[in-house]
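My structure is below; once you've seen it, I'll send some questions.
A protein chain is absent from this complex, but the other protein chains hold their places.
Right, subunit A next:
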């Protein structure tokens, strides 16, 4: 009998090629151990609320009221909800035709898209058109939609930073395109190396690949670096010269832990550069409610904004969006609240600011604690987390460890991370899940564990690491401290 359709052999090869380590081997092993009763610290995904970060109060009040609008008529509602939350709930409900339970426009509620446009205008100083802003169930869905629009076949190449958040590599595999890597310079704080980028493009073209787009993740994931204005200008010029659409993943724009390089959107810089470039370079910019100081991952709220895309392309993207009917409405409201938070004078303003600041300031402190902690470990070198939510230390594995890894049939960093997990319960993602230079190993952890638990976590890591290194090497290691 011929193989059944759902036999492994007859699945779409592209699906089999997909790898997404963030919820791959380490995470699955950690979940198994957790079931067996071991205490696990999950630092594999940027999932703040799972590590004790509390949701901001105001948005939860607003969305709860939108879920149960009959509350708004109840005389007792003011006992539980402040007046501005009540007013805001009415504001968002009035934007819908039937509340949270009706499909919205496939691009998202017009009222919220207007709020997003207003936010972008305030942030960048240039007007933004709500018609070119599409809301999505999380930024990831938006990235997948755009890549699906660009990739025609395996000859279409997408420039992706290495290391990268593996949504990009996974999606390119799924849609049958080609990933064209450009390596970030670890020694230069994960900076861009345009010589390397040009080489990559040339190499790809010599293999018959048409390079169509360039992904930047700013602030970087897993690397955390914040691009300078000069960097972004050079990138835009490069895209202009090489005819690439820039895919600007800016989901961590609120997560900045140094003051030298604040966040500036790629779109703003493009417009600062003026014509002709400002009218030519195509950009798609992505944002989300999952990160920042909101951390509302579970809501699946996000958007993308298109710059310099022709109307017919926008129509085609709209058409495909309409097949999924609409993004989830509560997620859209979270997005509206994020871009349009309480203002000075609002009843909830002070509490909102206190809550937000507490999260950001703590993240900044944790970025330092973690970086310093890693740098105090034997054979570990770690760039400072300038932004985003991760630490990406380099683990200099001794040759004997690499051998043992091979014997165990594991990539060296996977081997290390599994041992770390078994010894300490710390669940990380091996650097190979993000891409790295040949023979150089990393792991990604988040800076999200509670601040009061960090010293113990770092101590636990150091104990494991230093013992591991002692076990495997000739007592000649180095660290930055």
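Everything below uses one rule, namely that a residue touches a chain if its C-beta (ideal position, glycine included) is under 8 Å from a C-beta of that chain, and two chains touch if they have at least 3 such contacts; residues count from 1.
As a convention for this text, contacts and distances are computed from a predicted model.
Asker: Any idea which of "palmitoyl-protein hydrolase", "Mediator of RNA polymerase II transcription subunit 18", "Cardiotrophin like cytokine factor 1" or "Alanine aminotransferase 2" UniProt assigns to the chain that's been left out?
Answerer: "Alanine aminotransferase 2"
Asker: For a quick check of understanding: of A:77, A:118, A:162 or A:396, which residue touches the chain that isn't displayed?
Answerer: Looking across A:77, A:118, A:162 or A:396, the contact with the absent chain belongs to A:77.
Asker: Can you work out which residue in A:141, A:198, A:261 or A:462 touches the chain that's missing from view?
Answerer: For the chain that is not drawn, the touching residue is A:141.
Asker: Can you list, in ascending order, the subunit A residues touching the missing chain?
Answerer: Those residues of subunit A that touch the unshown chain are 1-2, 4-8, 10-16, 18-20, 22-24, 45, 47-50, 52, 55, 57, 60-61, 63-65, 67-71, 74, 76-77, 79-80, 96-104, 106, 137-138, 140-141, 144, 148-152, 167, 170-171, 174-175, 212-213, 240-245, 276, 280, 282, 290, 295-300, 308-310, 312-313, 316-317, 319-320, 322-331.
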